[in-house]
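Got a structure here, written out as structure tokens. Questions coming.
Selected chains from the complex are presented in situ; the others are not included.
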Amino acid sequence: MSARTIAFIGLGVMGAPMAANLVRAGFDVVGYNRTAARTDALVAAGGRAAPSAAEAAEGADAVITMLPDSPDVESVVLGEGKVLDRMRPGSLLIDMSTIRPDVARALALAGAEAGVRVLDAPVSGGEQGAVEAKLSIMVGGEEDAFDAARPVLDALGATVVHVGPAGAGQTVKAANQLIVAGVIELVSEALVFLDAHGVDRGSAVRVLAGGLAGSAVLDRKAPSMLARDFDPGFRVDLHHKDLGIVTAAAREAGVAIPMGALAASLMASLRAQGFGDLDHSALLLQVERLSGREGETSN
Amino acid sequence: MSARTIAFIGLGVMGAPMAANLVRAGFDVVGYNRTAARTDALVAAGGRAAPSAAEAAEGADAVITMLPDSPDVESVVLGEGKVLDRMRPGSLLIDMSTIRPDVARALALAGAEAGVRVLDAPVSGGEQGAVEAKLSIMVGGEEDAFDAARPVLDALGATVVHVGPAGAGQTVKAANQLIVAGVIELVSEALVFLDAHGVDRGSAVRVLAGGLAGSAVLDRKAPSMLARDFDPGFRVDLHHKDLGIVTAAAREAGVAIPMGALAASLMASLRAQGFGDLDHSALLLQVERLSGREGETSN
């Protein structure tokens, strides 16, 4: 069986375009969002709105949650009269939020008791990836659940990979956030370094992108960084939360992540300086500040 | 005028395939290498061999140097009876080695006095990029010298960009080496993190590569890292040398590069542990060691 009716809970910056893509792919999508007005666009696109998460979940073949943090997912999914309680046996719960791996494993256990197949399926690729259905989706859970969810996930992303058992998706997402934060910081340091030496940064970015220093961050983020446009995108506050997951998981596993720890420390500091609402690429501002070059950059 | 006869000095891992590509593109190439046997392949490919760097340079339209470090370039190029002394006015000296930006500027000054047009044109892309003529080439120097060198450089690389005046190429290369070292370390930390959490790393790399964590390092280096193949490639010793250039140039310009400094420190430590002859992706070994996971990795 592949899912035909999908409940989509959490219609934010990422969730809204994802739900719209599911409608476009032919699914019957029932959306719910705490701020009710956000369902309007879904309805206009051909979906339906539900008055609560639990009611959206009622009778759905699959429920997708796309929420900010671990406690949000737990409070919507678990407990009497909540989402899991309303789902029918054999249906799929796909949590696409970025949460703690241990919480993902707890959800999978709760699902197993209720006869519901649970996947953790966090994404990478940002708002643009969500809009263009080009997300990278890292999926943890049982093989057969992954197979069943495949048509749904393929409507949302370009790279959909089953990476292991319950929680594995979140673990890979944690690794993703570690790398992304680090690469943004490295690119920021390189940009300030180049500027301080009077090099034209547009040209430099072009040539750096073509060699071993090339990265998605350089391709997609450097232009807005050079334009000093730090509209999110992905907010510093959220990346800070994610790096808390990364460092805790590394600590627990006894893994040395010196560069990850530094990235976490720099992101925390950026937030403490009042930049929590900017895009995470605002790490550039901190490098400038630490270099005594605030507002001096000119190219 | 565009260059027809090219002296190529330094036929190592990078220089040899680059010289061959120039022959293939129709240039008359006269090669020199300290270890003479290395010219054999060039001759077999249709080039010529010279008994000394100075004799190779005699009468050439352009001289290319591709040598390990700043003192090597200085000793070959400058001084009585050396390369610069033999070059005819109006010809091009293109140093494609990775050296200190201030040495590159000094070469440009010496060239100007001799009527020779000097470019610093370091490359990124590794042996594979050299073989396939797909290098990224970052060029510093006068605009007209860049234009004159363009046909030569286009025969060697896929991304050829003029980034500024003399020394600017080396500055961009320094930024390149900062980013590359940092990304290798980040990927290493992510791989050990994933392994410690029991995630299949091949799958994880596939999905990470598709999102904002994607990079040339992940594409080109992660497979050999997972296969524990650390044959160079680009040696730790050389990257260590380059990071010395980076940190000195950052220090001189008053630029804060906390992550670059950490990368330099980790690369220096890797070398001190006796891994100087391995590929720079051997940073993975150090993360494993720091995590008490030497030789434990299994996938």
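So that you can tell them apart, the chains are marked A and B in the order they are listed, and the count of residues begins at 1 in each.
Rule of thumb we're sticking to: a residue touches a chain if its C-beta (ideal position, glycine included) is under 8 Å from a C-beta of that chain, and two chains touch if they have at least 3 such contacts.
Since we're looking at a predicted model, the values are computed, not measured.
A.B. asks: What is the copy count for the full homomeric complex in this file, when 2 chains appear in place?
C.D. replies: 4
By definition in this document, only the chains that are shown with their structure count from here on.
A.B. asks: For the sequence-identical pair chain A and chain B, determine the rotation angle of the Cα superposition and round it to the nearest 5 degrees.
C.D. replies: Fitting chain A to chain B on C-alpha atoms yields 180 degrees.
A.B. asks: Indicate the whole-number Å distance between the mean C-alpha point of chain A and the mean C-alpha point of chain B.
C.D. replies: Roughly 36 Å, centre to centre.
A.B. asks: Taking the complex as given, what residues does chain A use to touch chain B?
C.D. replies: Per the touch definition, chain A meets chain B at residues 101, 123-126, 129, 135-138, 158-165, 167-168, 171-172, 174-176, 178-180, 182-183, 185-187, 189-190, 192-194, 196-200, 203-204, 206-217, 220-221, 246, 249-250, 253-260, 262-263, 266, 287, 290-293.
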